[in-house]
Every structure is written in C-alpha cells, then in structure tokens.
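Note that one protein chain is taken out, while the other chains of the complex remain in position.
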Amino acid sequence: MTAPASTTTIDLVSRFPEFVTADTRPGFSGFIVKKENLVEVATALRDEFNFDLLSSVTGVDYIADNKMEVVYHLHRTTGGPGIVFKTQVDRVDPMEVPSLIDVWAGADFQEREAWDLLGIKFTGHPDLRRILLWEGYEGHPLRKDYQEAFFEEETKPFKSRWPEGHHTYAEFKNPFRDNIKLPENFKLDNYQPENEDQLYFSLEKSSMKHTSENQMGTDHMVVNMGPHHPSTHGVLRVAVELNGETITSLKPVMGYLHRNHDKIGERNTYLQIMPFTDRLDYFNSMANNFGYAVTVEKLMNIPVAERAEYIRVIMAELSRIQNHLIFIGMLINDLGSMYTPSLYAFEERELILDIFEAVSGARMMCNYFRFGGVVRDIPADAMQKIKDLVHDRLPAKTDEMERFLNENEVLVGRLKGVHVLNAEEAIRNSVTGPVLRAAGVPYDLRRADPYSVYDRFDFDVAVRYNGDMYDNYLIRFDEIRQSLRILEQALKQIPEGPINSQKPQYQVRVPAGEAYGRVESPKGELAFYVVSNGKPNPYRYHVRAPSFVNLTAVETMCKGTKIADFVALLAMLDIVMGEVDR
Amino acid sequence: MDWTMWVEWIVKGFVLCLILLTGFAYLTWYERRALARIQVRVGPNRAGYQGLLQPIADAVKLIFKEELTPGHVYKVVFILAPVLTVVPSLVLAAVVPLGTSFNLFGREITLYVADVNVGILYLTSIASIAVYGIVLAGWSSNNKYAMLGGIRSSAQMISYELTLGLSFVTAIILGNSMNMIDIVNEQRGLWFVVIQPVGALIFWIATLAEVNRAPFDMPEAEQELTAGYHAEYSGMKFALFFMAEYQKMIVISMILATLFFGGYLGPFVDQVPLLGPVYLFAKVIILLFGMIWVRATWPRIRYDRLMSFGWKILLPLSLAIAFITATGILLADVLNNQLFFWSIPVVSIIALLVAVAFIYRDLRRKSHGRI
Partner (left out) sequence: MLLEYIAIGVMILVATLIAFIAIGLGGLFGPKKPSAEKDTPYESGMNPYGEGTRRMPVRFYLVAVLFILFDIEVVFFLPWAIAFRQLGLFGLLEMVIFIVILLIGYVYAWKKGALEWE
C-alpha cells in the first residue's frame, strides 16, 4: 500500500491551467472544471493521479447564482483522502453535462439519479431514464424552485404547525387520503400504469442474444422479478430477459420505496434529520447515524467526547456483526434452505438489538447519535451484556455457524466458483464494502481513511481474493471476527467521562460550507454530502447510499448466469431497499 | 359377484383415502412442529392441545377462501390439473399392504385394497401420471413463472423417474416378485435395507426428487419462481396440490418402508394382524422425519446441477446397484457360496463411494471465476 497522499499534493490547477480553477467559496474546497473538458480531467485524475474509485456524483442547485453544479468525489482504493471537483452549468434547460460513464461505470445510476431529481442532462449517457421516480413524472423535485403538493414553506419548522403557539399535526390539517394532490381529471379507477416501453427497449438493447450464437430459435422471455417477489429483498424490481434458465439481459427498476430522503433533509433542521437516517438502511441505524454525525461534525468543526467515540465504535461494530449475521442467514435462505440458518442468526441478532434497546430505547430505529457525542451513556448492565456477548457468546456462535455451514456440500456447490466481481470490475462500478474486499481489494475506510478512533485499534482488513460467491460469503465471517477484535479493544480502552462535547441542544449552528463525510457501513461506503448556508437547515443534503451504488454492478454480475444464481448474486450485494430507494 | 365385495371395496377405498387425508393434515402439523424444533422456534401450538387442531383450522380456512379462476387461464385444464395431481397420489397407496388380514363379523378383511401381482409396475405407472397434473397446471396458468415451474418440474421428475424405476428393479431382484406382499414376506428373515443399503438410499433420494421436496424443490423454488406451477392457484385448488405433495410423501415413505424396511413386519404381527399398520405407521413416521430434516438443513441444488446429478451420478449408480445385486444373488445361487451374497452390500457401498468421489472431484475442480 502506498502512503496516503493528501489533497494538497494534487495541484490540478497547474496541470490544467486553462480550464480548472480552485473552489474559493468560504467553506468549500476542491476544483471547478469547465464542463467541456470534464471527461479529459476525469480521465487524467483516474490514470495519472490514480483516483480509481468514483465515490459519489451529485448535483446542487445554486438558484441564487443561477448555476447548477455537479459534484464529483473521487478516492483512491489504496487509501487516503479524496479529491472533489465540480462543474457548473447555467440554470437553463437543458442543463447539459458530459457523462463520465465511460471513465467510471459507477457513474451510471448516480447520474441517472441526478437527472431524475435535478434535471441535469448527462450527454453521452446511454440509458438516461428516470431512476427513482417514474417516467412521466413532471418536474425535478430537488430543484429549489420545485414545490411539492401542499407546499407550505421552504424549511421546517412550518409556521402553520404552530398556529397559536401550540403544535398541530399535519395529519389533522390534511387527513389521510386527502394528503395527495392528483393531476387534474385523474380517476384512480381507470388508472393505467405508466408506459414502460423505454425500459423494455433498453432491456432489449443490452441483450446478449445478439452476440451469442443462435440458440435454435428459442424464444427469449421477459420476466419481471419483483417488486412483489420473495427474494428481491423488498420492493426491488428487476426486468429480466431469459433464454431458458440463463439471463441474457437485465435492468433493475427501483423507486417503489422512494420518499425523497434528500428533500426531507433539506426541509428539516440538522438534528431533525438524525432519526430520518435510521430509515435508510434499517438494519444498521447506528452506522447511518454515525455517517451523518461525522459529516455534520466535520462541517461544524467540533470535537467528539472521548467516551462517546468509543461508544460509537462499539455500537457501529455491533451493528456490523448483526448485519453480517443476517446476511449469512438470508443468503442461505435465498439458496433455498428453509430458514434454519437465518433463524439461528436472528437469535444472536436479537441479543444485539437488546443492547441497542438498552442504550437508545429502540431496537432498530435507534436515533442514538448527536453532534459531539451520543444521547445516553451505556447503562452498567448493558455494558456487562456487551462484554458477555463479545467475550463469550458471539465468538462461540460464529464458530458454530461456520462449523455447520462452511463445509455443507450443497452450499459449497452453489457458491464456489460462481463469479461475482473481480477487482477491476468492482472498482469500475464503484462497488464498495465486503464485495470489493472479497475481490481482493483491501479497501476499508476504517483503515483507508480512518474516522473516529479507528486508528487506535489493532485489526486486519478482511480480504479474500477469488471474488466468487464463496469468498463473498466467507468474508462476512472474517469481518465478524475483526469486529469482535475491535470490540474487545474498545471495551478495554473505553474511558470514563462525558458523553457529549456539546451542550444538549435542539438547534445547532452550522457554518456555511460543504462537507463530505464517509464511514464504512456494513454494506459499503456510506457517505453524506451536506452543504450549509449558515441557516438551521442544510442547503443540500445528499446520501451516497452503498446499496444503491453497489447495485450499479448488478448488470455486470448477473448477465449470463442462471436464474437461480441471480437470486444468490443479488443477495451477495446485501442491498436494503430503504437505502436504495431513499 | 357378491354385493358385499362392492361394499368392501368402496369402504376400503374410502377408508384408505381418509387415512391419507388425515395423514396429510397431520403431516403438515408434524412437519411444522419438527421444523420449528430444528429452527429453535415453537411452531403451531395454539389450536388445541399442542396445536393438534391446527390442521383442521387450516382446512376450514381453505374451504372459506375464494375459489378464484383467473380470466387468462385455460379453464378446463386449469381445474382438472389439481385433480389429476391428487388422484394418483391417493390411488398409489392401493397396492401397498398395510398388514395381512383380520376377521370382522366372520369375514376375512385384507389390509390392502388390491393384491396386484405386478404391484411395482403399477406403482411406476401411477407415479408418472402425477407429472401431467403439474405440467398441465403450469401450462394452463398462462403465466411465465408457472410455465417455467411446470416445465422444470416435468424435466426433473422424468429424469429422476429413471432412477426410481431402477431402484424398483433392485427391490424386485431382491424380492423375486413384483407383488408387494410377496416382497414383504421375503423380508421375514432380513430387511432388504441390510442387503442393499445403497439401493434404499438411491430410492429415497429419487423419491425426494419425485415429490419435489427440498433440496429438489426446484419446480416451486420460492426464491426464484415465487411459487412455480401453482402460482395462479388459490383456495381449495391450491390445497389439492399441497395435499398431493404431502400424500405422495406419505405413500412413497410407505413404499420405501415396504420395499426395504420390512413393511408391516414386526414382532407378534402374525398373532395380532392389526399390529401391521402400527408398525408400518411407525416406520413411515421415522422416514418422514428424514425428509423434514433434510428440508430444514439443506439449501436447494441449482437446477443444472440437479439435472446432472440425476443423469450423471444417480442413473449409472442405480444401474450398477441393480446389476451388482443380481450378480451377487446369481453367483451365490450358481456357485452355492453365500460369500457372494454378502459381498452385495460391500460392493454396493464401494460403488457409492466412487460416486461420492466423483462429486467431490467435481466440486473441487470448479474454476474460481474469471480472475
């Protein structure tokens, strides 16, 4: 591993003096690139400066400056801080920006999302359809001049909710069923589903049947897997083209759980967003809290109480363990084993959720982190429970599960040698997390770009090299063991002291600027991009959800595989629809 | 012809069907409880003592479900398909002897519906009818999942039927008859499972595939095809498919018990013939637990592997087993040396180990992807 290079060593302005300028707005960093030369700069960054991982693509609508800005965050898979560059277009439709899909395939879904929500047209994108909303949706909701149905005010707290100094619920003003504004002349009874020709056309276009040799004229069948399907992990829909049992083409369709998390973030105050982040990856609310807290703390530039740092690490690692246990259980469930391993996994998970309940009051939607610390200290009995779990129960149970499962012939037969992704494909598609590490890239943010107090612990980055399903499965066990190692050390080192460096407060003061904070969530790199303009609400709030970005690779992964493997491959990505659809 | 004979047939047929229906109902309870035990759960325990009334509650619920025949299906076939599936599963049991016979009001009542001299041929032929029901259900549903499930199912069932047929051949060779009662009587000294354990194992694996049980539950494959061939079925018509699967489980366990585990034989069965069904019942319960256990612990085999397992491993192995058995018996007869007879299990197990070695080599040889 090469030594991490800091941002300052990269002088993009002197490399491209004609069309790159430094971003000099207060609180902002990075470079602004002229959009005509975007692809050139991006290619140079990838090839010359080794920024091989495209972390995030998103847009910000600076309506006051009459500019639409696209923000790119790049990182190196060898570690170290990243680089951010931006490009700006005038806020006049069509706002055209060249697509970077040829440089990083991982830009695919993120650019589609930016088109969908902000209306930035990425020229050269081969399949620029809406992704979270449906075709035929009018407007782009993240634009600052977009107003939703029953729009009241730009930001919370809405004055209408406090008519005489008392709070009234929105539901009373707009009762259920009346809180939807339907288009004119819309009758629900003769509702026709939206036209899906575009989807099937793009499915047909990317089909393998044009390249593979003629299969004796058998029909290729288009099947929709999902949204109401038992193994797409929620309401993911995948349109699949089949030749017998073999998948010749597929397109994921998402957005059935879409609630525009980004817009919710812009409406609410900084602290109000915290419970909303729980709902992203509802298995790991602790990790989501962690990511959001880290980002806002970066923006506020405040320290975190020492004890709280350790509590955060303990919670995040416990969360990782229970996530991976569920993953293993549900993976084997997807392979067709009648729930037995998943129920054994759930048994351990319940114990971890007991701890979450003891510290935060909620089992899944914890809402536990605050800027500068956490809400409550760990009670003494919960602390004892954690110690028992970490020292005795979880290591034993992990051993037990490995002993039962790893050598099962059917499991090995189903998993071994079934290709998921190799390192190159994974990086190109911006895949992060265990899937990337199973392909042989030791990229773990806890080591690559340490946050919180992770640099104080002695642990190994779990990595496997074959990139097949079996390695993807085993690496989850490796990560559980490493998490247990971290937990052991954290429990030993945890100091006494306050749990928050700040006073308890409902409203935080966030200086203007931008921040991109990322943490290693169990599913991959979870990052938040927050732009503040000094007001109580974020100006722009964007979540780089690992499940969503990892899903970009699903086409590369699944084309040419059997339909039975497709189900398992989808499980390998460990997606949670709450995070994908946001 | 005596009218009492007709009464006897009807009553016996009806009673056998009722036994199987009750057996089906309580097999679901048994399976759910056993699965729950394995999965550290409790299972149904609310309706009645230990949940014993649960199957009745389920039946009542199913009766009061909407009997839906969607508009896009081929109606006649759609309705006939579940009937065509369930009838063979019931009729299959007709030739399985539950015991010898007993006296009722001075009348000799045999504990089987029919004593057919080609009983095993009957079994193979009836068992293969069931595939029609499934493939027709898949086709008539006019639904892609159902179609795929039905086609998969038929291909799988006919592939494993070969193995099943050859396992029957092994039993015939051992029993020297196609008559089920003769085969049972032949086992008075020694259960055939002792002579031919591998044959019994192959038979059991093939029946798992025949009744679409895990790990061969490919046609249903909930995770891939939602419900496979019965995706469009609801209410009682769905229940019939469900019924057929579980009844076939029972009947096929009965057949396995009869062919390899001494059927109704047990201590004092000659003195008290009514003990016969009890012994058979006990053996069936143990064999059924094996099926449930497999379901609880094994993932599903992928479809292509399943087909190659059937064609490349099980078919040659069962052929070899049948042949080893015949050769052993014949050599023991001709050379008058019992050593040859007792070499049958040894050689069979060696053949099995060779097959297992082939599977292991195949598993190890699997390439590690495209890296």
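Read from first to last, the chains carry the letters A and B; within each, the first residue is number 1.
The criterion applied here is as follows: a residue touches a chain if its C-beta (ideal position, glycine included) is under 8 Å from a C-beta of that chain, and two chains touch if they have at least 3 such contacts.
Note that the coordinates shown come from a computational prediction; the quantities given were computed from them, not determined experimentally.
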**Q.** Options B:Ala36, B:Leu52, B:Met236 or B:Val278, residue touching the unrepresented chain
**A.** B:Met236
Q: May I ask which residue of B:Gln39, B:Gln54, B:Ser159 or B:Ser348 touches the chain that does not appear here?
A: B:Ser159
Q) If the hidden chain were put back, which of B:Arg37, B:His72, B:Arg107 or B:Arg188 would touch it? A) B:His72
Q) Any idea which of B:Ala25, B:Leu52 or B:Leu319 touches the chain not displayed? A) B:Leu319
Q | Hidden partner chain, residues of chain A it touches | A | 193, 196, 200, 215-219, 221-229, 232, 237, 239, 243-245
Q: Over the whole complex, note the residues of chain B touching the chain we left out.
A: 5-6, 9-10, 12-14, 16-17, 21, 62-68, 70-72, 79, 82-83, 86-87, 90-91, 94-95, 113-117, 120-122, 139, 141-147, 151, 154-155, 158-159, 161-162, 165-166, 168-169, 172-173, 176-178, 226, 231-232, 235-237, 239-240, 243, 303-304, 307-308, 311-312, 315-316, 319, 322-323, 326-327, 329-330, 333-334
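Following the convention adopted for this analysis, only the chains that are shown with their structure count from here on.
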Q. Using CA atom averages as chain centres, what separation in Å is found between chain A and chain B?
A. 48
Q.
List the residues on chain B that touch chain A in their complex, please.
A. 35, 38-41, 144-145, 148, 214-215, 217, 221-224, 226, 295-305, 359, 363, 366-371
Q | Residue numbers on chain A that touch chain B, as the complex places them | A | 221, 223, 229-231, 242, 245, 332-340, 343-344, 347, 408-414, 416-420, 422-423, 440, 465-468, 562-567
